[in-house]
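Working notes, structure below.
With one protein chain withheld, the remaining protein chains of the complex are depicted in position.
By written order: A, B and C. Residues from 1 in each chain.
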Amino acid sequence: MASMNMIQALNSAMDIMLKKDPSVVLMGEDVGYFGGVFRATEGLQRKYGEQRVIDTPIAEGGIVAAAIGMAVNGLRPVAEIQFADYIYPGFDQITSELARLRYRSAGEFYAPVTIRTPCGGGIRGGQTHSQSPEGIFTHVCGLKVLMPSNPYDAKGLLITAIEDDDPVIFFEPKRLYNGPFDGDPTKPAVPWSAHPKGQVDEGYFTVPLGKADIVRPGGAVTIITYGTMVFVAAAAAATMNLDAEIIDLRSLVPLDVDTICSSVRKTGRCVVAHEATRFSGFGAEILSIVQEECFWDLEAPIQRVTGWDTPYPHAFEWEYFPGQARVAAALKAVMELT
Amino acid sequence: MASMNMIQALNSAMDIMLKKDPSVVLMGEDVGYFGGVFRATEGLQRKYGEQRVIDTPIAEGGIVAAAIGMAVNGLRPVAEIQFADYIYPGFDQITSELARLRYRSAGEFYAPVTIRTPCGGGIRGGQTHSQSPEGIFTHVCGLKVLMPSNPYDAKGLLITAIEDDDPVIFFEPKRLYNGPFDGDPTKPAVPWSAHPKGQVDEGYFTVPLGKADIVRPGGAVTIITYGTMVFVAAAAAATMNLDAEIIDLRSLVPLDVDTICSSVRKTGRCVVAHEATRFSGFGAEILSIVQEECFWDLEAPIQRVTGWDTPYPHAFEWEYFPGQARVAAALKAVMELT
Amino acid sequence: MQLSPAGAVMRPDINARARDIESLSRDLVRVLDDAGHAVGPWHPHLDPADLQVGLRHMLLTRLFDDRMQRNQRAGKISFYIRSLGEEAVSVASGMALRPGDMLFPGYRNQGLQIVRGISLVDLMCQCLSNTRDMCKGRQLPVMYHSRPGNMFSISGNLATQFPQAVGWAMAAAIKGEDRLAATWLGEGSSAEADFHHALLFASVYQAPVILNVVNNQWAISTFQGYAGGEQRSFAARGPGYGIAGIRVDGNDFLAVYAVTQWAAERARTGAGPTLIELVTYRAAAHSTSDDPARYRAKNDQEHWPLGDPILRLKQHLIALGEWSEERHQAMAAELEALVATSWKEAVSFGTMTEGPRLNADLMFEDVFKEMPEHLQKQRALMRAERK
Partner (left out) sequence: MQLSPAGAVMRPDINARARDIESLSRDLVRVLDDAGHAVGPWHPHLDPADLQVGLRHMLLTRLFDDRMQRNQRAGKISFYIRSLGEEAVSVASGMALRPGDMLFPGYRNQGLQIVRGISLVDLMCQCLSNTRDMCKGRQLPVMYHSRPGNMFSISGNLATQFPQAVGWAMAAAIKGEDRLAATWLGEGSSAEADFHHALLFASVYQAPVILNVVNNQWAISTFQGYAGGEQRSFAARGPGYGIAGIRVDGNDFLAVYAVTQWAAERARTGAGPTLIELVTYRAAAHSTSDDPARYRAKNDQEHWPLGDPILRLKQHLIALGEWSEERHQAMAAELEALVATSWKEAVSFGTMTEGPRLNADLMFEDVFKEMPEHLQKQRALMRAERK
């Protein structure tokens, strides 16, 4: 066990896989010599060479396409898209090709590509460095979609993703790179070293896909969330002294419906929280499944806590961010305290 | 009044707008000299010239980008993407630019671009000529998203879209181009001439955005749908002799929440139906809103009727398509007939 | 159109630097002259037996196309795309490559499938989406693939295979293999972003790849000018990106063979990628859904200077004394019969209208390697519906 922040955990996962499997390669803008703008691949090109850790042109569409071709030729590319806001130029290759190849070739061809990309706000990035587009990818059949919320899961899930034979879109909530964040920017930053999930096995280990993590068991209400919102939701519930069961999905596709539904059946109340915009966001799918599966157990309408349906504005970051106040309002409503 | 199929209605809308407003231009692959692979722009280049009806290179990303630039210079481009399945190469320009321009420039710049694109299956098009990606675009704030289900609405909504100063993604359910379709491919095709919505004013008229159409008033259950599924849902309810209220949304963004909710408050039961894949599809947003707004009125869980979460397979078109049987199953469930 | 006489264009050393051979992107490499003689430095000096194989592949491709076209008209298959007049583009380049080389074809390269020996029955079953369909009913007709044949799955989305082929070639280099990748797209498709990404990545990583632009003058209804072909040849894009670009008579079997062989040697010896523009003509409609009468003159093709690739190779073989009308008739008859018996066998596995059908359960497989719960659930619902 070592204390790692999320960047170190991701770096460790890639280091281990580069060593373990000669077919693993890393690629992306500034990932090689420089080690990535968030330093996730730092030192890996020096260690494994330019053939394994590859600087690419600034062309997300070309990066994804090349990764597909490499994967078809037996490699396991891990491609970094520098910011999730810049994944769209690669959207056609992801949606029309990466996600469909196994299907259209009846399994004869497939591309085990992992696409890592930092998402979410809270770092003063403005509208083009703060987006959370995960919902879009959950609608594209053939893709697995992950979003860890801590160093331990980040490492274990990334290793699982790299070894998985299906394409994986791996979102990294960049606000959590250096420490858990409860949504209050005025508080001093807490490092991962002070958090149990910042204690990470230095060796090889995996975290299974499709298994949600019950961060806090509770009986009063179920909060279904992932990414940046895990700690915000926990803090809000704690302040309200609510015995909330907090579920960190970690894996959006495949989705752990059992864990979600058995919790809601138990509590009868449910809040869904994510940082992404609300309208047609992934929260809608979660809410729909809960409504379909647990309707008769619900004692109050399910509430959604999300970012607003606007771009992420540079000057109003904290008015935009779904902080504790927004979570608290939803909890009040679902507990019928108003 | 003249009898028009959907293609003729769309052609009439563009003809009228080309005549009425010199800033309107049409552009896209094969739309000019040829008149479009579905003939929607037939005769218009001959009538208005190559400067107004423009054949473009096969580059959806370039088409959208050029349309944005033209719009910024005072034109009102109507760009055709030959199939919705091929809109993804233009996704970055649509999402990062077209949808965000007004916001990021605080209203100083905006691009009144209309993107027309045929969607949906039922024409043996296989996985790359049958997709319904509307849900993705409803998640992108800044875009208006429309899908008419008949010639009258197609013409009125397209005129409204072209005159609107916001960008509009205009989906055309291609299976409905030639006639209403109740989901049974073995029945002889019905032409629009036999349907009241096939009677279309030859002149200028508009259909408002954000107003759903109550296709059939009823008290037993609310069916919220749009596009190809409107007639399938109606047929299924009729066969079951259900007094269903059938709502054709027409406009997905903005969404007519009032019409939806007052209907569900009245009926207490709700089915949401679309052809697109289920997981994170637009049905999830509709279901979520109904659950949030009408929870206390619901007598049974809201049901979703959708395409399966797979690509649209060439050989299994009718096993894939959400036909009357799938709608009937949902209606049975929501009416607690089982 | 700018034509160079047969034999006129120089053949540079295979490791010449791209910038020193730019004229190749403006000229037109031709080997067969009007009399059917092979002339000039690009003459590949193939064994007559190989030429006969090439002729056979091209003729089989055409007869296969004709038959499938008729089957579509007869309602036996939903859709078809012919390669009429472009047979040399696929057959000659396919023959100039090694079996281990990976091909990323477009939808009009059926000649490659023939060269790689994919059985007609397999191709037909794919078009029939029947119980022996290699795609398990998921793809439109002609969207073939073959792992053993080293042929990548054809996509309905234009141009996407171009940069994928470059990625494949980058991987071959990383793994130290001497296999190369070759890919094809239409001149119209070269407008897509994927074309740019392919040239750029091929140039930056000097990948062992051959990028083929099949310039058959038309993209459905639009002339090549709408893809930029009026201002400049498509081959000329290559030098702009620092990779070799070469323009070749796509209806000249020998020229296509020689140029492909040259590019393959370049790639294999580490001299870098090559962009080849194959100048040809789409003699048939775009597809069975298309009617060219709406956008081009009926006699448009008569003005086409480069002739018919099959007739030209036939004429050459006859001039060599290695072929005759009689042998040609006999081969045609034999291949007709092969196509007919293959079709008989293929339909025995089902058609859209008769015979055995694929199990609809297959719809839910291969979305992921293992079927997730939500798809198992949907499969169960689908079964219930069909009852």
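The rule is short, and it goes like this: a residue touches a chain if its C-beta (ideal position, glycine included) is under 8 Å from a C-beta of that chain, and two chains touch if they have at least 3 such contacts.
Small disclaimer: the values here were computed from a predicted structure and weren't measured.
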Out of A:Arg52, A:Arg100 or A:Arg326, the sole contact with the unshown chain comes from A:Arg326
By the document's definition of touch, the residue of B:Asp165, B:Asp184 or B:Asp243 touching the omitted chain is B:Asp165
Given C:Trp218, C:Tyr241 or C:Trp343, the residue that touches the chain left out of view is C:Tyr241
Absent-chain interface residues of chain A come out as 29-30, 33-35, 37, 55-62, 85-86, 88-89, 124-129, 278-279, 308-311, 313-316, 319-320, 323, 325-326, 329
Residue list for chain C contacting the dropped chain reads 18-19, 191, 193, 195-197, 200, 203-204, 225-228, 230-232, 236-243
It is residues of chain B that touch the chain not shown, namely 25, 51-52, 56-57, 59, 61-62, 65-75, 89, 92-93, 96-97, 101-110, 141-142, 144, 164-166, 210, 253-255, 257
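Note that only the chains that are shown with their structure count from here on.
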With centres defined as CA means, the chain nearest the overall centre is B
Computed over C-alpha atoms, the centroid farthest from that of chain B is that of chain C
Between the Cα centroids of chain B and chain C the separation in whole angstrom comes to 36
In whole angstrom, the CA-centroid distance of chain A from chain C equals 41
Per the C-alpha centroid definition, the whole-Å distance linking chain A and chain B comes out as 32
Where chain C touches two or more other chains at once, the residues are 135-136, 138-139, 143, 155, 157, 193, 367, 374
The positions of chain A in contact with two or more other chains are 89, 92, 96, 103-104, 141-142, 253
